[in-house]
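I have a structure here, written as structure tokens, and I will follow up with some questions on it.
Every protein chain of the complex appears in place save one, which is left out.
What follows is subunit A.
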Amino acid sequence: MSTTVSQLDKVKDGPWNGGKSPWNLEYGKIMMWFFLVSDAFTFSAFLIYYGAQKFAQPTWIDADKVFQSIPGIAESGQPLVFVGIMTFILIMSSVTMVLAVEAGHRNAKNEVVKWMLWTILGGLLFVGCQAIEWTHLHHQGFWFGRNPATGLEGDVAIADALRPYFTNDISYTAALQFSNLFFTITGFHGFHVSIGILLNIIILSMTLKGTFERRGTYLMVEKVGLYWHFVDLVWVFVFTFFYLI
């Protein structure tokens, strides 16, 4: 490169005038952030719609009565325990992901591999738990466009079918909206987790092949890490709005 500075290039010396990276971030990482911001909008819209529905309905389902089983241990009477385990798994896999990123900064290939494996395991466990939860609800009669009273005739039969899930007044519409929104939102989140697992596996195989070692930087681990933390972040909100409130 020539060392003489032309008159035109001389103007470009401020941080936003070109010739410099004002955010000091690599392009792909900025784009990952922008994608995540837009994805956050999608999830926000879903969750805000859920909140608005809950607010607009005169009565709503009691989450403690819908989610109260621990598969293989207790059939009922244990609200929040199973979802607590799921939350712990996801936070834990987020931690192993940061540890992988941290190992990447030190160019420690074997440690990156180790922590990526743990992260993938955490993701698979989470999706597995999600599948068990969905199956359980499906057996109870909840599904897209369906609640346990769907297909029943008469007010008494409908109220009886829905009584176990309500503390206050019983509403067919509220149960249906809950069912639709639960499967849509946790489904969309589960889809994100699945994509994340796929990305993690790709990154792991690239690490094993030594691609990042040759490149001299483990920046890709960081970018996929951002996505993985975002999935964890969304779960924090889903957990609050579906299970706690």
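Here, a residue touches a chain if its C-beta (ideal position, glycine included) is under 8 Å from a C-beta of that chain, and two chains touch if they have at least 3 such contacts; residues count from 1.
What we mean here is this: contacts and distances are computed from a predicted model.
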- Note on the structure: Expected UniProt protein name for the omitted chain (select from "Signal transduction histidine-protein kinase/phosphatase MprB", "Glycosyltransferase, MGT family", "Caa(3)-type oxidase" or "ABC transporter permease") would be "Caa(3)-type oxidase"
- Item | Touch criterion as defined above, residue of A:57, A:150 or A:194 at the omitted chain | A:57
- Query: For subunit A, which residues touch the unseen chain?
  - Reply: 21-27, 29-30, 33-34, 37, 40-41, 44-45, 48-49, 51-58, 64, 79-80, 84, 87-88, 91, 94-95, 97-99, 101-102, 105, 216-219, 222, 225-226, 229-230, 232-233, 236-237, 240, 244-245
